[in-house]
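In this view, the complex is presented without one of its protein chains, the others remaining in place.
Lettered A and B in written order, each chain numbered from 1.
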Amino acid sequence: MAKVEIKSLVKSFGTVSVIKGINIDIPDGSFTVLVGPSGCGKSTLLRQIAGLDMPTSGSIMIGDRDVTFEEPSDRGISMVFQSYALFPHMTVRQNVEFGMKLAKVPAEERAKRVANAAAVLHLEPLLDRKPAALSGGQRQRVAIGRSIVRNPQVFLFDEPLSNLDAALRTQMRVELAALHKKLKATMIYVTHDQVEAMTLADQIVVLNAGHVEQIGSPSELYERPQTEFVATFIGSPKMNLLKGRAAEAGKAATIGVRPEQISIGPDGMWEAKLAFVEYLGNENIIYLDSEFGQVIARAAAAVDTPFGSTVRFGYSPQNVHRFGADGQRVA
Amino acid sequence: MKTSHFLAGLGKTAFLSVASIFVLVPMAVTVLGGFKSNGDLRENPFGLPQVWDFSFFSDILSQPSFWAYLGNSLVISLGSVVMTIIVAGAAAYVFAQIRFFGSRMLQSYLLLGLVFPFATAILPLFIKVRDLGLLDTYWAVILPQTAFGTALAILLFKTFFEQLPREMFEAAYVEGCGYIRFFWQFTLPLSTPIIATVGTFVFVNSWNNFLLPLIVLNDRDLYTWPLGIMQFRGEYVTEWNRTLAFITLTIVPAVVFFLAAQKYIVAGLTGGAVKG
Partner (left out) sequence: MASGTLRSQGWARKLRLGGPSSTVLIMLPPALILFTLFVILPLIDAAYYSLYDWNGYGTPTDYVGTENFTKAANHSVFHRAILNTLIGLGVAILIQMPLALALAIAIYKNSWVNTVFRLVFFVPFILAEVATGLIWSFVFDGNTGLAAGLANIMGTEPFFVLASRDYAFYAIMAVVVWKYFGFHMMIYIAALQSVPDEQIEAAKIEGAKRGQIIWHVLIPGIKPALMVSGFFAVIGSLQLFDVILPLTGGGPSNTTHTVVSYLYSFGLLRLNYGFGSAVGVMLFVAAVVVAVVYQRQMNKGAAQ
């Protein structure tokens, strides 16, 4: 178990900087999720931590050790890849054992650790099969098993659930959360899916265009987004950003209101046209055309007004997020 | 409509039959000729032998030199296959797996080998082999064959290696597996189709090669079978049936093997052709 510190990390490919000076502290035993849109640098950052790429400048500490120039295998990390990257010509057992064999772990110890991992991940009946004979979820478990047996200080995950179908993804999410509880190890997890980020993380790092937008717990990010980017990136449907008269009234360059905080009714502040309603059973997503552009509301109650008719909407001032012209939160 | 279809089909069948006869008759008369007496061969070149005479075949099979020729060809061909797979495989692996300064330039340099006919430099090649003291050794054939086969082999290997998933290498690398170990433990075991293609291709070229052994092998004990067969033909000029029996004994097993492996030969030809 170990904390991870990333200090002033920069990574450039030629003249293009993909990571532009990042500082992150990842506490010992935390489940930290790196999230952001594609191209934000999150996978590149994970590869620097793993040692698959070398940073242009800056340093990476694992525990109290500077590992910036160490080999991946010497860093005390393990990694689960998006495509699982199982070795197709080896059985599950050989896959799981491979790293320990290279590290010259004695056979007895190897067998013990494989048995442990297999028990945790329900792999016992699969140990002598080849990866081609496994389902997607089983392959995923083998990949995790391969990383567990090395007793790493830090687990790295690179979008490990993105190749699974929706139902399996939910199930594996729960299993990963349980695994973290059991192992109490530091885990760093990359995803572009904010639902995965919100459900798994104790700490989320939102990355955008090579820099950190915000670091915080899921509830901090949801309730007090520090930038417009974070405000719109976390939460679905995304936060409404209103400018113009609404912003002036809130004394900010832009104000943000979450869809569930928008109320529709005759005493609303602003006028809008009802454009469209998506019926989801337990709730309705309501699309409005207003002077501020499209506004999305979320309501349990059905709307019985015909499309195209004029309605009024409003929100209470304490639910408003206020942002300055630079996109940063004000007070 | 019906009749035109029928006529087209008839024309096609006739065309294919004529082509097949053109291909097969010389081979058939060769095989049958080895069983005929000289007189029978002259009177009746097309038909079955009047008397099946196995003596030429048994004569040749009981000659140690016949087996020596085949043994030499086998050693040289297998040696060339192993050398090409290791040498070209290693180079292709470096080009496919590692980015380094000069990589493109060195690739273009090696691919020059696709263009040059073997024969252009055959004299200096002979001198080079002689100066290295390799004349009348198996290496005199194996090393130049490997050198000339390297270009195509690198091309085929590299294309295949680049299709192996990158993440698999990274997964092994994170576990502490180095580049060279990865080549032996992952790349080669996962590349059996292309190894079969390159191996078959090199084997066939080596097995049939004539010009290079002709120039660098003078010792009859080291003769490959194409040299042996020319030697044999020279000794029995008047006895075609004997020569035909010899030819039959060398081509029948080769044809059987090559037909079994023709999938790989064609893959090597067309793969190299498409990329070249």
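The working rule: contacts are C-beta pairs under 8 Å (C-beta built on N, C-alpha and C of every residue); 3 or more make two chains touch, one makes a residue touch a chain.
Values in this document were obtained by computation on a predicted structure and should not be read as measured data.
Remark: the omitted chain is touched by one listed residue; of B:G33, B:G79 or B:G199 this is B:G33. Which of B:A8, B:L48 or B:L61 touches the hidden chain is settled by the complete complex: it is B:A8.
Listed for chain B, the residues touching the missing chain in the whole complex are 8, 12, 15-16, 19-20, 22-27, 29-30, 33, 38, 41-46, 86-88, 90-91, 93-94, 97-98, 100, 106, 109-110, 112-113, 115-128, 143-144, 146-148, 150-151, 154, 178-181, 183, 204, 207-208, 210-211, 215, 226, 229-230, 233, 240, 243-244, 247, 250-251, 254-255, 258-259, 262, 265-266, 269-270, 273-274, 276.
Everything that follows uses one rule, which is that only the chains that are shown with their structure count from here on.
If you check the complex, the residues on chain A that touch chain B are 50-52, 71-73, 77-79, 81-83, 85-89, 98-99, 102-103, 146, 150.
Only residues 165, 167-168, 170-177, 181, 186, 189-190 of chain B touch chain A when the two sit together in their complex.
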